[in-house]
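This is the structure I want to talk about, given as structure tokens.
Apart from one protein chain that is not included, each protein chain of the complex appears where it belongs.
Moving on to chain A:
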């Protein structure tokens, strides 16, 4: 009827997609109770920062995208509350829930199939706190897009020195949150995108890039707030390429196949404004500090982001914020950089630095809190020391509890008196296996810690807390599911500490883990169904292509997977690697393995894979000799000479080799004798 009117209205809608299932979370001790995006940062949920910023930047419609889990309703309600304060003309928030969304790629494909995205849209993660001028960025994106149709996405980076603001106790930080960028100096077209992995920060630039542009701007470590302005091509590209999981894989794909796809990506490296993702707990701590120091102005602690009313009193001299109803016993002067919520009582002797205290908490005399993030209704009794830690709702700390850095104390935990929580511990109030299914589909951390009663040596005589084993990564969770007989040692000697536990995973690792998981599934199923070797190979190769894994990794994964598939169920439901089980698995998959072992080097890889398996799961150790014997004699996959060579060279050089060495010494001896005999017989025959 009136198409003209529609034409005028349609393009003005600026959409933003906020992903709430961020690629990394804070660990189950927090996210089990609260979705990550609703975790308060300086007493304001993370999602509010994102929404408030988008609102200020003139975004009309926000799609909050989440995976279906028990928290979905919380997010929905929260968004409703946020928008209910706005009038009709305010920002619209739509919560989209999907059943099976594992990564950004899935989300994009889902949104594409639902055709919810109309034009250029902003893609970001829900844990972003930013004050960048999005309007300018979007305007520039549109302008570039007009002049260059092949440009499909603008990635936004922030150029700021990360090192200068390093938070204490953090190592290797910023290695996944930064990217090395090479762009064409004149257009800003992205020519090279690399996640800087190692500390040696030398950048190598392929000289063929000079053909694309004679002047290259190189950003050795631009901070990546995972923010992008996408054109409508991006979701369709994701749905065309099912192997694109993350934005990085899209970048890689578009850059590598530029000639094929005919698309290009531009970068905008923003110098002004603030942007930082509270992606890990370390980053959370950092962002908290920066918000308190008003770096994210106008998003400051004293004003509520939902209602814009001034909720806290702010003292610029000490950078402290407090709700007028908070009680400070007279003479309290020990706070600097602190946020104190409503109804909280802070005793005169308590010292707060760089900390956030929620509502209705009590902090007794002599409490020292440094970079502690204390949620609501927490009681902390005298003499407690907290540093660099997260204390959930309703926690009670009796006298003299020391919570070391990197600890997460889940809601409802009681601790003390007089206990010291070692660094990096995650504590929860209920024995882990009683939990309802958590945010992760895989981690019903049942058998991992089957302690029904709280251990007083951990949580103190009045305490009630259970240690939640650090989740290294998805893969380790899976492993624990698979083998699980072992009681936490599976974390391995080099991975147990807090830093690693909280460290985020890069996309490559992620895809490797996904690959491992798929292969393991294929093998376990294949063993049950007695699938033919060709079909297994086909299945594994399909996974390999999907995750873009190197042949070497495939071989390692397949070797370990076969051995893992051979675990037998014990009566109590747990599994245990036993020789008969392994033997059947080997028999079943000998042809599969043989398919991947082509040259002598591959045999070494198999041996190294076995050794690495021993590192993770020492319970395979007794079977090693038999495994090697069968691979050598029965299946003839490994040659005797190769095994001897490998043995003499000291294996893969892991910690497990010494034990393996002793356990297979007999076999090696026999092999050596055998080969001598062979030589003799050869001599005779010749």
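The criterion applied here is as follows: a contact is a pair of C-beta atoms (placed from the backbone, for glycine too) under 8 Å apart; a residue touches a chain by one contact, two chains touch by 3 or more; residues count from 1.
Just so it is clear, contacts and distances are computed from a predicted model.
The chain that is not shown carries the UniProt protein name "Translation initiation factor eIF2B subunit gamma", picked from "Electron transfer flavoprotein subunit beta", "Translation initiation factor eIF2B subunit gamma", "WD repeat-containing protein 75" or "Sorting nexin-12". The residue touching the chain not shown here, chosen from A:203, A:342, A:533 or A:644, is A:203. Of the options A:141, A:160, A:311 or A:544, the residue whose C-beta touches the omitted chain is A:160.
Within chain A, the residues in touch with the undisplayed chain are 159-161, 163, 182, 185, 200-208, 210, 214-222, 269.
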